[in-house]
Structure formats: C-alpha cells, structure tokens
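Of the protein chains in this complex, one is absent; all others appear in place.
We call the chains A, B and C, going by the order they appear; numbering starts again at 1 in every chain.
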Amino acid sequence: MTGKPYRLAEGGSRIDRAKRVTFSFDGRDIQGFAGDTVASAVLASGQKVFGRSYKYHRPRGVMGLGSEEMNALVGVGADAKREPNLRANQVEIYQGMVSESQNRWPSLTFDIGGINNKLSRFFPGGFYYKTFMWPKAFWKHVYEPVIRKAAGLGKAATGRDPDNYEHMHIHADVLVAGGGLAGILAAEAAAKAGAKVVLMDENPVLGGIADLTAGMINGACVADWLAPKIAELKAMPNVHVLVRTTVVGHYHHNFLMAAERVADHDPSLLAAGAPRHRLWKIRASHVIMATGALERPIAFANNDRPNVMLASAVRALVGRYGVSPGTNGVVFTNNDDAYLTAFALKKAGVNVQVVDSRARPDGELVARAQEEGIAVSLSSVISAVEGTLAVKAVKIAAYRKGQGRVITEKRVECDFIASSGGWNPVLHIWAHNAGKIKFDDGLQSFRPDTHNAAMTAVGAANGTMSVEATIAEAQAAGEAAAKSVLKKAKAVKAEKLEVKEPRRAALESLWFAPATGAYNEGNKHFIDFQNDVTAADLELAQREGYESVEHTKRYTTYGMATDQGKTSNINGLGVLSEATGKTIPQIGTTTFRPPYTPYSFGAIAGSLTRELFLPVRRTAVYQWHIDKGATWEPVGQWRRAYTYSGAGETKHQSITREILAVRNKVGLLDASTLGKIEIKGPDAAEFLDRMYTNTFSTLKVGKCRYGLMANELGFLTDDGVTVRLAEDHFLMHTTSGGADRIAAWLEEWLQTEWTHYKVFVTPVTEQWSQFGLAGPKARDVLAKLAPDFDVSNEAFPHMSFKVGKLGGFPVRVFRISFSGEQSYEIATPAGYGLSLWKAFLEAGAEFGIEPYGTEALHVLRAEKGYIVIGDETDGTTTAEDVGMGGMVSKKKADFIGKRSMEQAELKRAGRKQLVGLLTEDPNEVLPDGAYAVAEVKDKPPMKMIGQVTSTYMSPTLGRSIAMALIENGRARMGETISFPLEGGKVVRAKITDTVFYDKDGGRINA
Amino acid sequence: MLLVTCPVCNATGDETDFHFGGQAHVARPATANPEGITDEQQRDYLFARINPKGLHFERVRCDRGCGKWFHAARDTMTMEFKAFYGITELPPDDVIAQAKGGWAEYFAMRKKKQK
Amino acid sequence: MLEPQFEPALAGRAEPANTYITLREISTRGMIDLRGHTSDRKFMAAAKEVLGVDLPKAPRTSHGFGDVKVLWLSPDQWLVICARDKAPELAAALSKALAGIHSLAVDVSDMRAILRLEGEGAREVMMKSTSLDFSDEDFAPGYVRRVRFAEIAALFNIVEDNVIDVYVFRSYAHYAMDFLTKAARKGSEVGLFKKG
Partner (left out) sequence: MQKPRYSVFSIARNAMNYHKDWERAWRSPNPKAEYDAVIVGAGGHGLATAYYLAKNHKMTNIAVVEKGWLGGGNTGRNTTIIRSNYLQDPSIAIYELARSLYEDLSQELNYNIMFSPRGVLMLCQTQHELRAFQRTAHANRLAGLDCRMVSPAEVKEIVPIINDDPNCRYPILGAYYQPRGGTGRHDAVAWGYARGADDMGVDIIQNCEVIGIQRDGGKVVGLETTRGVIKTKKVGVVTAGHVTTVMDMAGVRMPIESQCLQALVSEPIKPVIDCVVMANTVHGYMSQSDKGELVIGGGTDPYNNYSQRGSFPALEHTINALIETFPIISRLRMLRQWGGIVDMTGDRSPIIGKTPVDGLFVNCGWGTGGFKAIPGSGWVFADTIANDRPHPIAEAFSMDRFTEGRFIDESVAAAVAH
C-alpha cells in the first residue's frame, strides 16, 4: 500500500520530509521521515491494525496521543535487544529499526485467538474464578498453560542485555515535572527568582500540547509564543532541562525517580558510550507538578475498533506528522475541545463531521464549526461502529442525557473516529505518596487537593484548562516555590500579556453511549481496552457483590493493564456511578502506584550488574591465588581460596594433599580476611568481659586467649583469639564473615549502653595481611626467614604473641593454632603481604611447604574437634550445647547473653549437644546435615534426634569423621545411632567425643 | 527514601547512609542490676515493642558518616521526622507532648523517675 | 629474599582509558587513625604538638600543615595523612605524646586505597556514585565526608575544585575503580547545568 492518502501533502511540525528513514514492522519495510514515530509512520503507510487485545484478541490500532496509549503496543529490537510492550506513538523511528506487533498468531489480520471474541459471551469478567476447577489436575496442566500462552502481550529478550545503564543523583531547589506551557513558565519564574531548577519532560520536545491548544498570546499562537521562552530557559545557568525523561515516582521526603531514555531514539549514541537508560534520583526542596492532562475516550459500542482514536491524538497526527487516519472522519465529543480536531482535519482537506452529545453547547468553537460549514449533530451519540479490522461506518443516534436505549439512528460511512469524553488531570506523582485529590464537577474528573510534601500542581495537572489562568498560576507557583526554598529570592517582574482564547461551553459527562439493540446486550463498550474490560463487566462485578472499587478492579482487572488505568479509571468510575447511583467521589478511586509509566529493570539496576554486582573483596594475595588455580569459597564479600588443584588433580585430591602437608610438613594459609579490631582504653578489659562469655581482664600482656561471643538471646554468634597488647590495649580477632558486624556490635554497646566506659574501638582488618604457618616444620620456616627472631618454644610458647621484624618485614606474630599443629599466624601491613607470602614459600620450599585453602582448614580443625560458628552453631546453639560451658563465666555478674542463658528452654535437659561420630564403615562419609532418628521406620515420618554439623573423610586418620548435634548427646557416648538416607539406605555411627586427633595436644605445644 | 539528619555531625543524607536500630529507650535490665531479673522482664526487654501507628521513637546510626548512634522521633504513617536527638537524651518536651499510648506512658514514667 | 616489596592495592592494573576524567591510585600517602575526644584539651594540645596543626573540630573539614593533612571523621576520630614512609614514626610519636591520655593512634597506611578523580567531570562522576550534591557550595576544597559510595563505604576529600580523592578499604579498591571507570566512561557525560 502506498503512503497516500494518509500522509498529507504538507504539514508536520515534528517531521523532516527531507530525511527519509526506513524501518521494519512485522518484517515489512516501512518508509517514514525523521521525527516520525512508529505509529505515525505505520499509519501513514496505510496500516491500521497494530496488535491484538489481551483477552478477546480483538484487532486494535492507535488510540492515544502519548503515554496513555493502551492498544498500539509494539516490540522493538531483536533477540537480546528486544524490548516488548512499547507504545507505538512514543517510539521514535531510526534507520534500520526492527519493530513488531504483539499478541497475535499467526498474523495481525488473521489471529487464531480471535476465536475468543466469538465466544466472548462466555468469558464475562472474572469468569475464570467460576470454572476450570475440574478435574483438579487440569488447572496446572491444561487450563493454565492455555491461559498463560494467550495472555502476556509481548515477548522478552532472549539473551543478556548488551547495553549499559546508570544512575545519577541530583538535588534541586525546584523540580518541575512536565515541560508544557505550565511547566515552562513555572520553571522560568522559579529560575528567575534564583532557584536551582530541574525540568523534566517525557517527550522528545518541550511544549506539551501547546501546539494543539486554541488561543493567542500577544498575537501569536501559544506554541509560537512559547518557543523563545523554551530556548531562554535552556540557556539559564541555574536550569537543567531533560527531555525523554519521565518522572515516574514520588516517594517520601520529596525523593523522586525519573527514567531518561538516553539512546532509544538513536543507537549510535550507545556505540559512543552512552547508557541506554539513565535513572535519576532526585531530591527536591519543592516539586511543581505540571504533568498536564490526558483526554479520555467515550464508552460506545465497539469503541475499540482500529481507527477509533482520541481527538487529541488525531489532531497531533495531522499537526505533528502530517498524517491523517483516513479521508472521512467523525468527531464524537461531549465537550468543545474536540472541535479543534475537526478544524485541523478540515484545514488539511479531510472530510469531517461532528457528533456532540450535548443539547445546546453555546461555545465559540461550536459556533465556528457551523461557520466553517462542518456538519454538527447535537444531542447525538455514536450507537454502533461497523467494521472489524477498520472502521467502515458508524450509526448516529439521537440522545438525551440519562437515556439508556437508542430510539432512532442513522448510518454514516466514515473511516475513522476521533472521540473526546473530556480531560483527566495527570495526578500520579501527586497521589503516589498520599497526596489528597478531590472531584471537580466542571472537569468530571479528580484534581489535586492537599499534600504533606512541598508540592504544587499547575496548569492542566491542576485542572486549570484555560491558557490565561494557566500562565498566571504557573508563574505564581514558580516564584512562590523559589521563595519557600531560598533564603533570599529575587523578585520576578511579571511581563504584560494579552491572551485571547475562545469562550467554551461546559462539558456534559457521558459515561456510556446507548447502543443499537437492547441495553448492553451483545455490544461491547470498552472501558479498559487493553484488558478487554467492558462496562458490562464492571456492572457484573457490582451485581456479584464486588462493591469496593478495589474489588471491582481486581475482579475485572480494570485499570491493571500496562497503562495502569490512565484512560479507564474515570470512565470506569462513571459507569459504576451510574450503575450504583452513588456519586464518583462516594465510590472513590483506586490507589495510584508508581511508576507513572513502566521503566526498565536495567535502569533500576543501573551499573551494578555483571562485574559490579556485589563487590568482591580481595586480599593482597588474590591474584596469586588465581594464578595458582585456586577455586573460591565466598565468605561475606571476600573470596577465599577453597583449594589449589594442580594440573590433572581433582578437588578432593588437592584438599587431601594440602591436609597432609600441614600434618607432616608445613602449610601456608591466607588468613587475611579474619576480622582485626584494636580496643584501647582504661576500661577496655572490663568492656571485653561484657562482650565475651569468658573472662579477659585476667589475660596477661603478650598472651592470647580464645573467646566466645553470644548475643542477648544467649546464642553463639562469633569466636576468635584476642591478644593483650598492653594493660589497656587489646587486639581482637573475629571470624571473617563477622568482622564488620562485630566491630559495629562493639561500637553499639559502647555508644548506647556503657557510655561511661573510656574505650576506643578501631577496626584494622584491612591494614594487615595475615598468614597461617602450620605444621611440624612451621618453626623451621620462621627460623630460616629470621634467625634473629627467637621462636624457641620457651621464648614463644603456644598462645603467646610477639611484635617485631621478620627480616625486613614489620610483623605481628601470634602462636595460635586452628589445625592442632605447631602453628603461627604472621601479620604484616597489607602492602607487603604478597612479598611476605612469597618469602614464606621460598623459605619453606626445602621443608615442603604448600599453600592450603579453606576446605583443608575445615578438615584439619574438625580432626581436632574445633567448632566453626555457622557450622557447629546455627544461631540457636549455646556454648553449653557445643560443650564449651566451661567458657561461660560463672563469676562475672553480667555479660551479653548471660541472663538469657538462664531461660527455661536454654537450660532444658535433653537439648542437642555436640558430639563426635565414627561411622561403622570407616569409608562411609555421612552427608552434610544428615539427621539421626530415634527409631528407623520403613517410611516417614520418623522422630529426629539431631543432625550432622560437619563431616569429612579424614586423610590424617584414614577414615571418616563427623560432628553432630544430638539430643542429650554427651550422655550417649559409645551409643550407635542411625541416619536414614535417601533410597532407604541407613548409615550407623558411634557417638564419641569430638577430638579425633592428638587428644593430649602434644603437637600444638611441640 | 527518607532524608535523615544526624544530630551529632549535622550531616543530612539518604536513609541508605544510615542504619536503623529499632525502638528507642529500651532499658537493658542486667546493666542496672543483673540479679533477680524475671523471665517476663527479660522478654519485655528483648521482644515487647510499642510499635505505634503514628509517632514513634527509634535508634539510628550515622552509619556511613560519623558513626555515632542517635535517636529519632518519626511518624510511622507520614514518615515525617519530628526530632533528632542524642543517644543518651530524651526527646524535646514539645515532641514528648505529642506521644500517645505506650509512648505517653513511658515518658510519664521517666518524668516521675527524674523527680 | 627478605626485602619487602610494597604493592599498592591496584598494583599491575593499567590506568583506565576512555574516561572523561582521569582516574588513578595515589599510593604514596601514609595514614594514621587517631582517636581521642575533641572535648579533651590535653589530647587536642598533644596532637597539635606532634602534627603541627590543630585537629579540625568542625565536621567534614580538614586542616593541612606542610605535608601533613588531618581529615575529620567524627567528634572522636581523625585520619592523619602524611608521606607513607613517615607514617610509622609519626604514629609512634603520637602514641608517645598521648601516653596517659585516653586516645588511640594506629598506623593504617595500608588499610585504604586512595583513588583520585581529576578533571571537569569529577563532581558529576561523584554524583553518579553517591547521593550527595556536589554542586552545593559547601562542597569546596578541603571538604571531607564519609558516605555510601556505589555499594561500599568510602571517604572522600575535595582536594581542588576538580580534584577529588576517594578513600576506600583496600580490598574494595578494584571494585571502586571498576565502578568509577564505568561511571566516567566517555559518552556517558551528563553535563549537569552545563550550557551549549
């Protein structure tokens, strides 16, 4: 089909007829002009159908002017770049763009789902709650899959999004949402008063619908008068203007979100490095809402046919894109505004007549229509639409307000309809955060009332429809906003304006146009087009008792489509009002939820994806671990080396090798992630006695002590070795995962409970690289590194500490062990970490030193029966439970968790207690977390008596070992208990104590 | 995204720069006297919360800033902050005057103690 | 074999290219975490004696004296910046001078990495990274603040109008540099309040 006659010979303020742009729609090449949208270009090509509706799969075309569009949703881009459900009238075309219609199969014009329409009589609102219940299994396997396939509109991308996104924070004295007449003037006034102003508008160009508005300012039409103001505003140093940027949400304390579509209209920007979308996080001292108004459709029979459009949308097609939906149009209205569309069409040489539901509209525009010779049928409505894939004709019926049936009607041929039921102020960001709204009889719609936040509404968003009033209101609001924010605002002198605009007749609400045939029967008066909700559905919901408007909404899904009820909300309330006899305010409205229009998850995530998703913390040896083939164990945000598997080595093999190296020679562990906290002050010792379950005030300077920490519930939360550096100075070690938590925990108690303590707490975890040197040869390695550093057992016994120099390295050395071997931990400033690590390996080479990872560490400590907080404990485990009751001070009057340890349940006999387990078959390794039962039965349920907490094949002992928390375990030494596993297998194990290796500790002290 | 002001360092910032620490003015019985604390007292200390719909008093830490704990008085419906005050302090009298229910009782009790 | 080799947090990492501001690690500075009470005259005096400069009392400010700079962190905490090789002795000197005064001075020169943002867009990049308003007049050279930076804790110091040092814990240095490199990517300029 050629572009003619839809592309008019001239006109089109947004398009550049010199620049042709080719893109594809459903695989067909379409030629448009630079500045076209998918909607304008496709319509210009003669195609009217853009998609299929949600439930009945009825053919649908473009209906709206902008973000209220509910029918013409298209997918743009292919594969990993496909973005579904975009509004065709907002998508700017570019050379090579790929777009497609949605929700149709196999094709737009022939859609199998269309059968739903034939059967629609059997699918009233909420029908699915009443059926699909038998047989039971069919819901999941038959009915639901069909429903899911039929629903759902567009298709998602098929791969990882290749584009970038980012966030930007901005603080404004005044944020102006909306760049139409009202927004521009409010921003100008605020800026001239000296405020820092940010203005955002969702469209590619500012001006809103000034170009579709009647009236003259100082002799120029509104748009022309506004143009220089826009340029001036953009040039002001204290103003930042953003287009293609939608203010999507308003949150507490004037925090707002805006989604900027940076590169959707021009992919070359992506190649140049631009993000596809940028999410703005705005903190505004004052918000001016100049979001305008949206025209609402009229509910008449088959008002969803392709080429039934809003009057404003038709006006914009003609004026902005030089496109007419057809050659022969009918304007259907209950207000004066739509007459402007008739004039625009006539001027463009399109045949047009007007159908006006009002009896005696006395406005100047109506009069002008008659002067211009445009046929106007008053007291009339459209009672039927003929044509399925496009409008072919309408029936025009005589009408009196309140009349439910059609008496007389005449048939008129036409190929498009422009309808207007009035205008609804865009209240979303006003209402997002509990702003009050009130019903306006003149508008027959809601408008802003009061708001807790510093926010003002101006222009159409405030229900102010006249140009003159809007100008005054906007300028006053802008200046007032600046004054309220600034200490000293400059005075703004008002310019003299002469405004002329037509006197308008009042709008008469028309919520439902009577149709051919008995009331409602067989006709579809659509209220929510995308979700296929009709006036009849809303009335049905009422009849069935879903009376609250929220019930009606949820039962019929009215207002829940991707347009979130922008055009359906008020019309639905109107229908409900007439059905129930309640006024619209009595019925109330549903809650406005962010966002105003949908925006991408990519924008929400910003740049925090891929390598920036959750930081990785690296020790100084990180890269070395990688080069050595380490696999990782994440601990908090750290990555710790799990094991170093060499070429052709399985993890199990390398772990075994590492363990034996420590037992027989010497191993090296990167323990830098351990938490390190310096604690100093005259009350430091007493403070530690409060924090730990055991006592530290008795610790000698230069000595180390292992400590247990509980929370106020009495359960274990952390453990580690603390050293007394001086009388008033301690260095605490925490678990790697606990480092930040415990530092904050100590601070909290100091600041909020024991405020009189003179104690400073300074976390120093990251200052130090810390390495574990463990094994019978550990001392030899140290001695070789630093002959002058006395590491003899006498000078440096187990649980002692030394500070000094190891060769050139400033170090802190702790003789502590988590492996049961002779063992040292050596800390050096992180900058030297890597070279000290290498130095150890070099010095240790002759002793067979090997680096070992966290898994070997865990096996080594399990062989010794050492607990790991988080394995042997799970947040409900006490010191007593794990057999460390001896470390809970009886002497101390108080410490964190003491009182709760006396609660009945924590002292209860028969609690689970930590024990060791030896399986009957030494080669059988119990699975992690396996449960023992009181009695094995042939099928569940079985009474469980406890679970495995750690379980390994011990290379040292050549057999499996495990630890478990078992009811009353310590009283059951020697007892054999059963662990029923999957598939009926039962593993039996003997209860032992938890120390499997070197019970007398000879090796540690060697 | 709440806008919070730390009364210690006077920094104002997004809620994400702060850490919220739950109900304010919860006394830890063991600190005063570890002896003879009943299970009920311990339960109330650990779990019983005032949780009002309206004016509430809570603990906040200037987590990313000066690191200090402080108190905030906030309406849990409107999210409006009525006051920020020191961690060892009581709220300003005009704010105490707005307290209702459990909080009104609490502050009355505190006032009595002071006398 | 025993000669310590100092390795900065970003050792071996190429400076980012294709960014609209310059980003690099500053590895020549030493740092001392100093604790004590602003209200403690003895402490303040002793600290000044060693550092040659008053500890800043006003939140979010810094004082400089020669090569030494003191950043305010909290009413009882400061970060002393000096030449890296001077840090150990300066820390020792502080501890000595502060003996008997309730205080804590720790050499933490290796605890943080300093990333320097330099150029026209430095403030804009910080506004992509934090929730603060770097166009506010308070944010002048000398300004210091701890803040949530991307997903992590950071400390920044405005050195000159278009030069900002960001201090992050060493283990996060790569993450922070990755984030900055992306935020400052050429083509992603915002040009806030910039005309023409």
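What we mean here is this: contacts are C-beta pairs under 8 Å (C-beta built on N, C-alpha and C of every residue); 3 or more make two chains touch, one makes a residue touch a chain.
Only a predicted model underlies this, so the values are computations on that prediction, with no experimental measurement involved.
In the whole complex the chain that is left out makes contact with A, B. Remark: the omitted chain is touched by one listed residue; of A:S466, A:S900, A:T919 or A:T994 this is A:S900. In the complete complex, the hidden chain is touched by one of A:N351, A:S600 or A:N968, namely A:S600.
Not every partner is drawn; the one left out touches subunit A at residues 54, 77, 80-85, 121-122, 124, 127-134, 136, 139-140, 144, 147-149, 151-161, 165, 249, 251-252, 255, 257, 281, 432-434, 520-522, 536, 540, 543-548, 550-551, 554-555, 557, 560, 562, 564, 591, 593-595, 598-602, 604-606, 608-610, 613-614, 616, 633-636, 642, 713-714, 717, 735-738, 741, 854, 868-871, 873-876, 900, 903-906, 927-931, 933, 939-942, 944, 947-948, 980-982.
On the side of subunit B, the interface with the absent chain consists of residues 1-2, 15-16, 19-20, 22-23, 39-40, 43-44, 46-53, 56, 58, 74, 76-79, 101-102, using the contact rule stated above.
Going forward, only the chains that are shown with their structure count from here on.
Centroids of subunit A and subunit B (each the mean of its C-alpha atoms) stand 30 Å apart. Subunit C has residues 131-132 in contact with two or more other chains. Shared contact sites, meaning residues of subunit A that touch two or more other chains, fall at 281, 283. Those residues of subunit C lying in contact with subunit B across their complex are 59-60, 73-75, 77, 131-132, 145-148, 153. Across the complex, subunit C is touched by residues 8-11, 13-14, 16-17, 64-68 of subunit B. The residues of subunit B lying in touch with subunit A in their complex are 1-3, 14, 19, 21, 28-31, 34-35, 37, 39, 42, 46, 59, 61, 67-69, 78-80, 87-88.
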